[in-house]
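Complex shown without one protein chain; remaining protein chains in place.
Each chain carries a letter (A, B and C) given by its place in the written order, and its residues are counted from 1.
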Amino acid sequence: MKYTYYPGCTLRTKAKDLDAYAKASAKALGFELEEVTQWQCCGGVYPLGSDEIATKLSSVRVLNEAKEKGQDLVTLCSACHHVIKRVNDDMKNVPDIQSRANNYMKLPEPYKGETNVLHFLEVLRDRVGFDNLKKMVTNPLTGKKIGAYYGCLLLRPGEILAFDNPENPTIIEDFIKAIGATPVVYPYRNECCGGYISLKEKDMAKSMCDTIVESAKGFGAEMLITACPLCMYNLNKNTVGDVPVYYFTELLAEALGVKEDAE
Amino acid sequence: MQRIGVFVCHCGSNIAATVDVKKVVEIISQEPSVVHCEDYQYMCSEAGQAKILDAVKEKNLSGIVVCSCSPRMHEGTFRKAAERAGLNPYMVEIANIREHCSWIHKDMEEATEKAVILARAAIAKVNLNAPLFPGESRVTKRALVIGGGIAGIQTALDIADAGYEVDIVEKTPSIGGRMSQLDKTFPTLDCSACILTPKMVEAAAHEKINIYTYSEVDKVTGFVGDFTVDIRKKARSVDMDKCTGCGVCQEKCPSKKTPSEFNRGLNNRSAIYTPFAQAIPNVPVIDRDACIKFKTGKCGLCEKVCQAGAINYDQVDEIVTEKYGAIVVATGFDTIKLDNYDEYAYNQSKDVITSLELERVMNAAGPTKGHLERLSDGKHPEHIVFVQCVGSRCNDNRGKSYCSKICCMYTAKHAMLIRDKYPDVKVTVFYIDVRTPGKNFDEFYRRAVEEYGVNYIKGQVGKVAPQPDGSLLVQASDLLDNKQIKMKADMVVLATAIEPEASVRGIATMLTASIDTNNFLTESHAKLRPVESPTAGIFLSGVCQGPKDIPETVAQAGAAAVKAIGLLAKDKLLTNPCTAKSDELLCNGCSVCANVCPYGAISYEVVQVNDHGIREDRRVARVNNALCQGCGACTVACPSGAMDLQGFSNRQIIAEVDAICR
Amino acid sequence: MSHGANKADKIKEISGVNPLKCMKCGKCSATCPAFDEMDIKPHQFVSYVVNDDIEALASSKSLWKCLSCFACIERCPRSVQPGKLIDAARQLVVREKGADYLKADEIPELLDEELPQQLLVSAFRRYRR
Partner (left out) sequence: MSMNNEFKPKIVAFCCNWCSYAGADLAGSSRLQYPADVKIIRVPCSCRVNPMFILRAFEKGADGVIMCGCHPGDCHYSTGNYYARRRMTLLFSMLEYLGIENGRTRVEWVSAAEGVKFSTTMNEFVDKIRSLGENVRLGDLRCKD
């Protein structure tokens, strides 16, 4: 099984781990992530005004490439996933945006939101299946108490991202169970880490990350996992860090016994 | 050619402000076949109707067009006026120039032009009208009440007291409904059971009332005055006549893990159970999905311990067919599912409960024997937070668009009861608006604040976060202080939106009673006929029609009973004469019409016809006017054009089309 | 005032939000993680737009404190989605005034080794034209 894969800017630089572990794991699980040939940054932020078009084109380009290849598009970074999935929804359901974007793009065949956008976690849940994943785990992380940190971008707006119940998600918990560890459920796993605000308002980000980490710790989490490089940065940088934070792909690679391959 | 009189109503300024009434009269006067045309302030008034009578006499009118409000308002009025003037009432047509014209258009020229066209269409139709004569149908002097809650019980009692037989069909094992689950009632804090149980007993003992519990309506046929209903009496597995209600079976039953419906799943019940102690009838049922005997064939303990020999595992569902003249729907409500509201942690914490669950917690017969305690650890709470409007007043695909109406009052009640019984417990209520219209209602709410010190904060709760120590952290806004609050609570109570009981949808379909997008049954007129369904002979009682509290429900239940009594008191009903009629010269006896008729009103007979001098025997369709309801399905299905609908004939409708497209 | 009204219309257009749908329940402000840092609170954004008081919004520091975490958007029971209004107001400011909240020359000192590109990109998109 081949998927078109969009890594995004950060996975090429500061979050190489997230990418490398995912690729190694994919190989072990029997699917391939085929990188988009010429991708540009998704913009990191879903365009703030409903009248913007130019900032959506990078996503449309990627989506169209997947469509032309007849593949689903897989993403890893929460922000990329959020942006591309929402742009895809616009292309499917908002006629104005669809026609304006296609006017710019001048594609051989107009793009109308045909591509299926999947987060890597969704591939694990819906394509591989957590039950199958469990069978393929060679090095179960038994006894580890892990808190899932979802953040905001993966889940909201729930109606469009349709990723999981935005107020009580379970996908990462199910993932944690599949790799043999014990999920720790805590209420702030879907609250914002502060995001980009940490650039100029460090205190704000700190207090938000503290709430998250304290809550997770309170419920017994020994570590947190996330899918987002920015969440990772904030949780590491802005808290008194005695709860380590990992990318979920790192634990996946470890459980599958392919961690060294990635390194 | 008819001699038609046209009357254009001003309806005060309702029509005249947008439609140039004088101009309509001027143009319409020119129409062929119109021999009289005038306008008047209020055609529906006594004086307006007198104008019709005068004109019929003076101008020898044969048909009448009234340009006025919707025929759904005053068609009957004008038909009666025509009758008084000596005309056949079906020689009247209404041009709806209010709801379909003056009220929805702003431009006078446009509206006037449209009014003229609508009048022309009505004139074209009247030109082809023929006198029609209603038949008669009988009235079965028995009423059916669907639902045995307070609404159904009250309706049944009122109908029975007037001397008519009433059957109540209740789907659960006991009558009593939601009210039996309540602890106290507002605004006087009567104990709910204390005022409900006497009514339940009265209904059960009433010689005119027959109660089918654990039963459902399976099928409804017929029409006003003459409904035939199949009632499915579900197998109780207990003989109603033998059981003494001793309760030993329930004690001994080894399967005790089924969530109690009556206690909203807060504790468990046995597989053989009566929902609550005062249940009527006091005869248990066996829940076959939970019963070990039914699941494995082993056990049979209840049969062994039953002294009366009442247990019968072989019982099967029984269908009872009854005839009724009137049907009252009183199916009530349920609270919405909270799966879309996980920010309140309802599914994550046992200490986040709905208000209806709190009723059970507060009730002496409930899961905590009436002690206010946290359901997670049984601890006495120090602080309880109430959240209003959970799922009400939403337009976001998660909740309901309407106000559930009862929550403000029951929350004040809960807060007051808690503060009264446990003065040490702090109570905070987050509200958007406090809505307390009703006699002594606002006073009640103010007492909660002023006498009982309940802390009302204008704002909403954004998140309830369960804490490692078992408490709940409530994050909310205080709009008057412009603050965001984070407060610790031990319990959170959600004023959950109510919605019509799920079974109402199927019942409405069976009754062909209309239902709105929220599954509330539609009343015939929002203001003037609030307890009648547009479907004749169907009446509405209680929350199935819209959210309401107990006093309102009881009032509406009485009103529905009066309407049903008014129907049952008649010996005969006039039937709608707008029925199908087959032209035997055109009919080829193909049976297509009978196949589409939902009422079985069409049969075939062999008649001798004289077709252009040729006499022959032919098989032709014959419509039974007593059964035909006048839908017209047969008229379109008929391949030879033999079938037509009186009052809405092909020629009449085509004349209207022509007039509009002219 | 008419200038303000135009801007209010622009905000409604950019955001696609109809602020009149608001029932003033305050759930947005109850849910906002940046509430304490804001001078104009999320629920007030709605009434400022309704009342055409855009100048106040434009100079509000709330514009730069909103995390765009969509909590208010997700939980708003009336589909008003105040977060979109804030995004739109911020757009209006950076588009019209060129009043960037993040100046290019202040960036170097804000950087650290681990700071992901995603953060910079996001901040640029939100703070600057």
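Quick note on the criterion: a contact is a pair of C-beta atoms (placed from the backbone, for glycine too) under 8 Å apart; a residue touches a chain by one contact, two chains touch by 3 or more.
Predicted, not measured: the structure shown is a model, and the values here were computed from it.
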Partner chains on view for the chain not depicted: B
Touch with the omitted chain, as defined above, among B:Gln2, B:Asn96, B:Gln388 or B:Ser404: B:Asn96
Candidate in contact with the missing chain, chosen from B:Ile4, B:Ala85, B:Ala111 or B:Ala290: B:Ala111
Option from B:Ser62, B:Thr155, B:Gln460 or B:Thr535 whose C-beta touches the chain left out: B:Thr535
On chain B, residues whose C-beta touches the chain left out of the figure: 70-72, 96, 98-101, 103-107, 110-111, 113-114, 117-118, 121, 508-509, 512, 514-517, 522, 534-535, 578, 596, 598, 629-633, 635-637, 645, 648, 650, 653-654, 656-658, 660-662
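To be clear about the criterion, only the chains that are shown with their structure count from here on.
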Most distant chain from chain C, judged by the mean position of its C-alpha atoms: B
Chain pair with more C-beta contacts, B-C versus A-C: A-C
Inter-chain centre distance, chain A versus chain B - centres from mean C-alpha coordinates, in Å: 48
Residues of chain C whose C-beta touches two or more other chains: 71
In chain B, residues with contacts to at least two other chains: 343, 463
Residue ranges of chain B in contact with chain A within the complex: 339, 341-343, 345, 347-348, 397, 463-469, 473
Residue ranges of chain A in contact with chain C within the complex: 8-10, 13-15, 41, 43-45, 48-51, 55, 77, 79, 152-153, 155-158, 166-167, 191-192, 194-201, 204, 208, 228-230, 232-233, 236-237
Residues of chain B defined as touching chain C within the complex: 343, 389, 393-396, 398-399, 432, 458-463, 475-477, 479, 482, 484
